[in-house]
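With one protein chain removed, the remaining protein chains of the complex are shown where they sit.
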Amino acid sequence: MEYLTEIKVRGYHADFYGHVNNARYLEFLEEDRWERLESVIDLRKLAARGYIFLVVNININYRKAVAVGETLLVSTILERMGTKSSVLKQEIVFKKSGEIAADALVTFVISDATGKAVPMEGEIKDEIEKLFLK
Amino acid sequence: MEYLTEIKVRGYHADFYGHVNNARYLEFLEEDRWERLESVIDLRKLAARGYIFLVVNININYRKAVAVGETLLVSTILERMGTKSSVLKQEIVFKKSGEIAADALVTFVISDATGKAVPMEGEIKDEIEKLFLK
Amino acid sequence: MEYLTEIKVRGYHADFYGHVNNARYLEFLEEDRWERLESVIDLRKLAARGYIFLVVNININYRKAVAVGETLLVSTILERMGTKSSVLKQEIVFKKSGEIAADALVTFVISDATGKAVPMEGEIKDEIEKLFLK
Partner (left out) sequence: MEYLTEIKVRGYHADFYGHVNNARYLEFLEEDRWERLESVIDLRKLAARGYIFLVVNININYRKAVAVGETLLVSTILERMGTKSSVLKQEIVFKKSGEIAADALVTFVISDATGKAVPMEGEIKDEIEKLFLK
């Protein structure tokens, strides 16, 4: 597993209970998706054709509360690829112990300028498949 | 369906694409959970015994992008109740059209001071069941 | 003083210390600016000419910590009007006691499509002056 994103948990990440708030995890996951996609896929090539990544479902398990002061690592792999949508698997782990703080399946489509999902074939399929190799 | 929370979407809710960002939806959902729980359950009674609501899974579908200027309504119902965990169903709809912008299943446990889930029985069960009636 | 925005402070607004985080106050202020501007100024008329409100300085005093469960009110008045920039005065008060939680001076310019500040004269001056009357 490769971790491109490292996050030191600060006071402003936490909520009332002193733990990282549910919504913040989604920012941590998004951070790593961008980092990962940028390092593998030529996003400009897709953008030039009016294509954007559109998340249609997030299924996240909050496994262990994260306190201020902890350091987290985030990873993203391509779990499976379909003809209309694909699924990323993302994990947030404690840097020290390696324990999982949260994991999520993130389903996305490639959408054209009109907001319609385009089939994952041809050049688009080639680009997304690069995510498997990392 | 009863909507306790109304949200006017502002510039600061939206991201780069001009749409409400994935993470913000979770704040909208959390807003309505508090509003709903407070109106039905005696949270102080639970808190006095050291019990807190702990979200362990969120499964959210992003169905339709929400633009700045739109007004949203949020609803929360108790979907099902288990012995260890229960599930809320939450919807975010467009006030004008009634169309669904996003819906989510939110699984929670009642945790004691040590972070351990307590069985949903007795007084705790009675409190949670009140959510069905609303 | 007129309060258009009411905010019930939730767990996700607070940080580690159980108080509303510094950055959140700026969202509360922004919320009321939009609410106020929309109710007084024809923003579409300005937008149609490519003009946007651009905040260039915020000077905020954090006067009293705000805890989860409190209800806040936000107000915005036009403090003074210049030829290049104008200043709004905003207050966040506790609904119950009327005590000030935070107050801020927010300096803004009207910027054209190229990002350049335009002189506050003519039609633009007329629009902004309407803020005095409220």
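Letters A, B and C name the chains as they come in the text, with residue numbers starting at 1 for each one.
Methods note: a residue touches a chain if its C-beta (ideal position, glycine included) is under 8 Å from a C-beta of that chain, and two chains touch if they have at least 3 such contacts.
Just so we're clear, the structure is a prediction, and the values are computed from it rather than from any experiment.
Across the complete structure, the visible chains that the omitted chain touches are A, B, C. When the missing chain is restored to the complex, the residue among C:39, C:59 or C:97 that touches it is C:59. Touching residues on chain B toward the chain that is not drawn are 11-12, 14-18, 21-23, 68. The chain not shown here touches chain A at positions 8, 10-12, 27, 30-31, 34-35.
Listed by residue number, the positions of chain C touching the unshown chain are 17, 22-24, 26-27, 30, 52, 54-63, 65, 115.
Just so it is clear, only the chains that are shown with their structure count from here on.
Geometrically, the chain at the heart of the complex, using CA-atom means, is B. Centre-to-centre separation of chain B and chain C, using mean CA positions: 29 Å.
The distance from the centre of chain A to the centre of chain B, each centre being the mean of the chain's C-alpha atoms, comes to 23 Å.
Counting partner chains per residue, chain C shows two or more touched chains at residues 11-12.
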